[in-house]
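Here you go, one structure.
Only one protein chain is missing from this complex, and each of the others stays in its spot.
Labels for the chains are A and B, by order of writing; each one numbers its residues from 1.
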Amino acid sequence: MQFIYSGITSGSIFALVALGFNIIYNTTGIINFAQGEFVMIGGMLIYTLLSIYGLPFLIAAPLALIIALFLGALFERVFIKSVRSPNEIKLITITIAASIILRGLGMVIWGRNSLSVEAYIPYKILELPAGTLTSNSLLVIIVSLITAFSLSLFFKRSSLGKAFRACYDDKVAASICGVDVSKIRMLAFGIAALLGVIAGIVTTPITYVAYTDGIMTGLKGFAAAILGGLGSFWGGVAGGLLLGIFEGFFASVFPSGYKDAFAFLIILAVLFLRPKGLFGKKKAERL
Amino acid sequence: MRKINYPFLIFVLIILILAKFLIKNEYYLSIVIFGMFNAINASCFNILLGYTGIISLGQAAFYGIGAYFAVTVAASFGINPMPAIILASLFSALAAFIVGYPTLKLHGHYLAMATLGFGMIIYVLMNEMAFITGGPSGFLDISQFKFLGISIYGEHSFYIFVAIMFFIFTVLFEMFDKSYLSYKLKFIKESEFASKSFGINIFKTKLIVFTITAGITAFNGGVYAYYSGFISPVSFNFNYSIELLTMAIVGGLGTVSGGIIGAAVLTALPEFMASIEDYEMILYGCFLAVTIIFLPGGLTGLIKRITGKNASD
Partner (left out) sequence: MKKFTLVLIILMMSSVSYAEIRLGALFSTTGPASFLGMPEKQTLEMLVEEANKNGGINGEKIELYLYDTRGIDAEARKKFIRLVKKDRVDAVIGPTRSGSTLAIKELAGKFKMPLISCASSDRIIEPINPFVFKVAPSDMFAVRKIYSYLKDNGRKKVAIITAQNGYGDSGRTALLNEAEKMGIDIVADEKFRDNDRDMTAQLTKITEKNPDAIICWGVGPAPAIVAKNYKQLQPEAMLIMSHGVASKKFIKLAGNAAEDIILPAGRLLVAEKLPDNNRFKSMLVKYKNTYEERFDSSVSTFGGHAYDAFQIFKKAYKISVKENIEMIKAIENIKGYLGTYGEFNFSQNDHNGLDMDAFIMLKINNGDWELIN
């Protein structure tokens, strides 16, 4: 049953990425193809802050998060806002362009090789029924859960969060009520970047980070979002965890090379059979 | 049917002939040949995206299917290259039909993701089914290319073959662009709702276009495999689909010259960037972003504006 533990670990990362997709999708209707690149940047940032500047983790991590918010907002202004007369094709392709640029920047700034960071907490192996879990993996799971809960509290309780939800439901009505839709969009990207960077920070001690990591992470995160139902908050979390577990199970049964294909089979299966996903929302239109 | 742009076709023909005489160095000739392969693929992508509004992020898979199917069938059954390539083209069209049937009912980003998923699955299969494809190390057993008994080998003879292939394709594309079919597709792209009420069977039309472009791309892939003498999955991955997207958009969506110009610029780019190779990716992304934001008509649109041509195409 080892695959359940490694599945939940990788699934937590997918969940965070899926949340990022959902927030942007709900606020703007855009699918951000560069979401995976935020994860890569997260890993690169923490590497730079820890290994190059030698900052202690308790300073480096919050700093990375603040940079993430800023980067996300910048991303929105530079790429999304500047597209005049936006239509669906333009918006999809501009995020693709953004992901290429971010990848290229990653390569130029940090090189082509895999970079590693030291574990943030002492390395321990936890013996669990039918398997083991490392302390790093446990950290990934716990951080992801805390992030998801905090985010959902933010949306439920805070006034800013309520403004977000107003935008989800009806942009025009929200702006009539005084919600600054433009600012909310910027914030949405900021939060999505934040989620990506958190994922990048916790996963790097385990999997290292390289400039190409964003592609697969983004695609699998998107698969998780679709599985759970595009736009659904807890759907994204559930989708992520389920995808991780199924993928792990798949890898233990079939030759492991096919593992990657699995996420894409899921995308196809969901899109063809049940586009709303498991917990889909009203926004899932096919037409 | 509108008037065919003969000056344009003659212009292309002259360039092709001039290139053959002016470029003696096999290395630069090979770059032009790669450029032509890319131009055909990018034009097919353009037909899908620029004319019909289909974002096929898995388009590279058809290129790869054409390449692998042709060389595998030729090696296993001892078939000659050209028939093998034709078979590969038909197989790819069939695959496109099967995949397209459920996929083309989707729209926008759902469609993009579905095609991407398909492309990725093919890529994994290319890597994993090593007993057929040779896996990540590639397929080495490619025989010499023979067409109608003539052995075609080396840059000079391949250039002639590929240039003829490319020119025929361009002529057909130009005819397509001026035909009623292209209007139908652009109508669908503009508004599916309106075109449906006009009586157009959207789904059937899309499926036909998807199938045919897959077949053309696969044919291209087969010839590419024989030219290159070596194929490996890495040439047919998601990155290549994105390159085609960039070529089509930068060149100009919905135009005949779009794929050609885009491919020309982006194939030649690495050659000028040899010393600053590292920045190639950023430049690529910037070209794409700048085109989307500031030049929706791509380079073709820019040229048309400069030369004051009628932009109502």
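Operating definition for what follows: a residue touches a chain if its C-beta (ideal position, glycine included) is under 8 Å from a C-beta of that chain, and two chains touch if they have at least 3 such contacts.
Because the structure is predicted, anything quoted here is derived from the model rather than measured.
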Residue of A:G54, A:G178 or A:P255 in touch with the missing chain, whole complex considered
A:P255
For review purposes, identify every residue of subunit A that touches the missing chain, sorted by number.
2-3, 6, 10, 111-114, 116, 118, 123, 125, 132, 134, 206-208, 210, 212, 248, 251-252, 255-257, 259
Please identify, in ascending order, the residues of subunit B that touch the omitted chain?
25-28, 30, 127, 130, 135-138, 140, 228-230, 232, 234-235, 277
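Here is the rule we go by: only the chains that are shown with their structure count from here on.
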Express in whole angstrom the distance between the two chain centres, defined as the mean CA positions of subunit A and subunit B.
32
Using the touch rule from the top, collect the residues of subunit A that touch subunit B in their complex.
31, 79, 82-84, 88-90, 92-94, 96-105, 107-108, 215, 219, 222-223, 226, 255, 257-258, 260-261, 264-265, 267-268, 271-272, 275, 286-287
Using the touch definition up top, name the residues of subunit B that touch subunit A in the complex.
49, 53, 55, 102-103, 105-110, 112-114, 116-118, 120-121, 124-125, 127-128, 238, 242, 245-246, 249, 278-286, 288-289, 292-293, 296
